[in-house]
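Shown below is the structure under consideration.
And now, chain A:
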Amino acid sequence: MSERKAILQVKGLQTSFFTDDGVIPAVDNIDFSVHEGEVLGIVGESGCGKSVTSLSIMGLVPSPPGKITGGKILFGDKELTKLSDKEMRNVRGNDVAMIFQEPMTSLNPLFTIGNQLMEAILIHKKGWSKKQASARAVEMLTLVGLPRADELMKEYPHQLSGGMRQRVMIAMALVCDPKVLIADEPTTALDVTIQAQILALMKDLNERLNTAVLLITHDLGVVAETCERVVVMYAGQIVEEGPVQTIFKDPQHPYTKGLLQSVPDMRYKKQRLYSIPGNVPKPGSVNTGCRFAARCEFAFDKCLTQNPDLYQTATVHKTRCFLYEDQEVSTHDRTLVES
Partner candidate 1 sequence: GCQSDSSDGNGENNGEPKILVFGRGGDSVSLDPATVTDGESFKVTQNIFETLVNFGKQDTEINPGLAKKWEPSEDGLTYTFELEEGIKFHDGTDFNAEAVVANFERWANGSGEDFYYYSSMFGGYKGDEGHVIESVTADGDYKVVFKLKRPQAPFLKNLAMSPFGIASPKAFEEQGEKFGDNPVGTGPFKFVEWKRNDSITIEKNEDYWVKDLPKLDKVVFKAIPDNSARLNALNTGEIDLADGVNPADGKSVEGNSELQLFERPSMNVGYLGLTSTRPPFDKVEVRQAINHAIDKQAIVDAFFEGRAEVAKNPMPPVISGYNDDIPGYDFDPAKAKALLAEAGLAEGFEMELWAMPVPRPYMPDGQKVAEVIQSNLADVGIKAKIVTFEWATYLEKARNGEADAFMLGWTGDNGDADNFLYVLLDKDNIGSNNYSYYSNDELHDILIEAQSEVDEDKRNELYGQAQEIIFEDAPWVPLAHSTPLLAGKANLVGFKPHPTGSDKLAEVDFK
Partner candidate 2 sequence: MTEPLLKVEGLKKYFPIRKGLLSRVSGHVKAVDDVSFYVNKGETLGIVGESGCGKSTTGRMLMRLLEPSEGKVVFDGKELTSISSDDMRKARREIQMVFQDPYASLNPRHTIEKILEEPLIVHGIGDAKTRKKKVHDFLEIVGLSSYHAKRYPHQFSGGQRQRIGIARALMTNPKLIIADEPVSALDVSIQAQVLNLMQDLQKELNLTYIFIAHDLGVVRHISDRVGVMYLGKMVEIAESELLYDKPLHPYTQALLSAVPVPDPNFVREQILIKGDIPSPSNPPSGCTFHTRCPFKMDVCTKIVPKLEEVEPGHSVACHLYGEHAQQ
C-alpha cells in the first residue's frame, strides 16, 4: 500500500476567515496526502473544517472573507495555491473534481442535465464537438448506473430524485477522468437505501477507474464501510490519522474514542449512549493548550497549556494527544518498521 504514489499532498495548510469579529482559523496547519487509487476518509464533527479543507484544495474558498494563509497543496508537482486563475481552472474538474453534500442544490435547476454535463466536458476537452460531448455524457450517465440516459439528458434536475441527482453529480465529476475525486458528504442528504447504492457505486468506480477519492463525512459507519485510511479532524486540526481498521479497533485520541462510543449501533441495544460533553469550541477561541482539553476526561495540566503535536504512534498511525507522546516511534524506528 505504501508503494502507491501520493498524488495529492496537503502540507501545513492554513485557511482563515477574516470576519468583522476577527480572524477565524477554520483550518489550522493540516498535513495529509492522498495516494493513487485509495479512498481516504475525513471525519469529524460539524464545523471542524472538513469542507474548508476540500474547498481550499479546489481553490474555491469563498473570498472574501476566506483566504489560504499558509501551507502548500501539491497536486503531483503542481503547487495549487500558486497557480493563476486560468491554470487553476484547468485543474478543477480536470485533475481534481468535487461533488458536494447537497445533491438537491448542487445542480443548476434551470439547465438540463445534458447541458450541465456537456458543459463540464467542453470546458476541458478543447475541440470536441457537441455531439462527441453528448455521447460522452450519455456514456457517463450509464456508467453511474442511471437508466434511460438519453432521456435524462433532456430533463431538469427537479425531475430527478435525490439519488439520481447525486449520481449525475458523480458522473459530472468523473467526466474528465480526474485523478482525485473529492466527495464532501456525498450521501448525508440521502436515504439509507439510496446511500447504500451511491457508496457502492463510488467504491466500484474507484476500483474500476482507479480514481483516488477523498471522502468527507461525519458518519462513522460510512467511513468504516468505504475507506481505507481515515483522518479525524477536530477544531481545524487533525487529531488522529491511520488505517480504518486501526482507528476503529484501537482509537487513540480521546475524541475519536468518544465519537465511536456515541454512535448507536443498530446491531444491539446499548443501555445508555456515551456522549462527549460540551461542544466543539468556536474556531480561534482556544489559543493555548489542546483544543479538546475542555471536553476531555483524561485532560491533565499540560493539556491546558500546551498543544500536543501529531505523534506518530505506529508506522501508519498518528495521534495528537499527550497520552501518546511517549509512544512516538522515532524516525529511526519508523524507517525500521517501514523496511
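One rule holds in what follows: a residue touches a chain if its C-beta (ideal position, glycine included) is under 8 Å from a C-beta of that chain, and two chains touch if they have at least 3 such contacts; residues count from 1.
Picked so that all candidates are chains of the complex that A comes from, given by their letters.
Computed from a predicted model, the values in this text were never measured in an experiment.
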Which numbered candidate, 1 or 2, lies in contact with chain A within the complex? 2
Which residues of chain A touch candidate 2 once you look at their complex with the stated criterion? 45-46, 161-164, 191-197, 199-200, 218-225, 244-245, 248-249, 258-260, 262-267, 269-270, 272-277, 279-280
